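What follows is chain A.
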Amino acid sequence: MPLLEVNNLGIDYITEKGTLEAVRDVSFTLEKGKNLGLVGESGCGKTTVAKSLMKLLPSNGVISEGEIIFKGQDVVEMTKEEVRQIRWNDISMIAQSAMNAMDPVYKIKDQIIEAIKTHQPQVSKTEAIERAAKLFELVGLERKRLESYPHQLSGGMKQRTIIAMALALSPALVIADEPTTALDVVVQDRILHQIIKLQQEINSSMVFITHDISVVAETCDQIIVMYGGRIAEIGSTRDFFKDTHHPYGLGLQNAFPSIKEIGERLISIPGSPPNLINPKPGCRFAPRCPFVEDICYAEMPDLIEIKPGHYSACHFTDKIDQFRKEAKLRETWERVKERQIKKQLTR
Partner candidate 1 sequence: MVKKRNIVAVLLVLVLGLIVVGCGEDEADVSVEGLTQVPEVTMYTTTAEYDPVRYEAAFMVAENWEELGVEVNVRPLEFNSLIERVFDAEEKDFNAFILGWSGRIERLDPDMFLYSNFHSSQDMPGGNNAYGYFSEEYDQLAEAQREEMEIEERQKIVHELQDMLAEDIPKIALYYRDEYQAYNHERFDNFTVMPGEGIYNEWTPVEIEPLTDDTVLEIASTQDLDTLNPMTAQTVWEWKLLRLVYDKLVRLSPDVEPTPSAAEDWEIVDDVTVDVTLRDGMDFHDGEAVTVDDVKFTFDYMLEWGVPYFDTFLNPVDSVEVVADNVVRFNLVEPYAPFITNTLAQIPILPEHIWSDVVDGEEITHPDEWDNPEPIGSGPFKFEYWRRGEEIKLAANEDHFTPPKIDGLLQVLYGHAEGVLGALEQGDADMNAWRFEPLHIEQVRELDHLTLTEAPDIGYYYTGFNLREAPFDNHDFRKAMAHTVDYDTIIDALIHGYGQAGGAGAVLSPANEFWANPDMASYEFDLERAREILEEAGYTWDSTGRLYLPEE
Partner candidate 2 sequence: MIKMVLKRLGQTILSLVVVATIIFFMFRLMPGDPTAAVVDPSISTEAREAMIQRLGLDQPLYQQYFSFLSDAVRGDLGRSFYYRRPVMEVIGDKVINTLMLMLSAMLIAYVIGILVGAYLAWKRGSKKEATLISIALTFRSAPTFWVGMLFIMFFSFRLGWFPHSGMRSSGYEAANTFEVFFSLDFLRHLFLPAVVAGLYFLATPLLMMRNTMLEVLGEDFIEMCHAKGLKEKVILYRHAARNALLPVVTTGALFLGQAIGGQVLIEYVFGWPGLGTEIIQAAQRHDYPLAQASFLLIALMVMIMNFLADLLYSYLDPRITYK
């Protein structure tokens, strides 16, 4: 059975202005040792889904429906104590802002030991230090760095420390929440490869959260593209890059240059992510989709199977080849912008 199986997961945030439907009908499975990429613009619910796996939602976040079967157990039904036990032991997280992900007043060594001894109290202090030291070598940090305080490390070093800590208990699943966004490109590349190497070392599976599809291309087997809290497209990395069947997918690939189109101005998707407080019916991407028809505003598209393992939530997956050609042209997206402005004026 798969390591992780999520079935029509729904998550809401209760805010002063009303309930925000952050995530709706998200289902996917993740095999042991495999990597899954969760891609989408900020506010599309990817981080919310990732955090819900460990029930790390903020106080006003609530899992309204669905189930998360992890190693055969539904995390949603778990008690606080059961969830606490699987955290870091079975699922660990590499936070995006490594800058202050560590307690400033304790040494790095103590914070790693704390993680280890919380779940494996029988491990002695010296043994835990040895394991931390070994992890530091894996991530390319000198042993004496264990003695320093978080503020004495550079950004890259902190990120590697977090990675080391995340792997301290060789968890079955590691969630990497935009692990390299805060770093510069050069360091970014090295850190990514290190994460993948280490992941294979301890044979854990990985959920990669990013808005940068090029990162996912190199690291993940399967991709989920999310938009407006729903799955827009799900499929293997190859399927997505070679044969995306969703207008949003096409738009995304325009926004990220490949070697071939050097020098041309990038074509971006006009408009901004939808407001998820009592959202309008129909496809969430409709207002920004160049190939929108009336039905798109009326009905919410289901996930249509393109081929085994590759699904896309669009009424017109059959016209995808025509869409693919038009999506390359700048005018297609200009038309979307004019439409949006006209819509704004009439209101």
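List of remarks:
The rule is simple: a contact is a pair of C-beta atoms (placed from the backbone, for glycine too) under 8 Å apart; a residue touches a chain by one contact, two chains touch by 3 or more; residues count from 1.
Here is how the candidates were picked: all candidates are chains of the complex that A comes from, given by their letters.
Note that this is a predicted model, so its numbers are computed, not measured.
Of the candidates listed (1 or 2), only one touches chain A in this complex, namely 2.
The residues of chain A lying in touch with candidate 2 in their complex are 54, 56, 84-89, 92-93, 95, 97, 99-105, 114-115, 118-119, 149, 151, 165.
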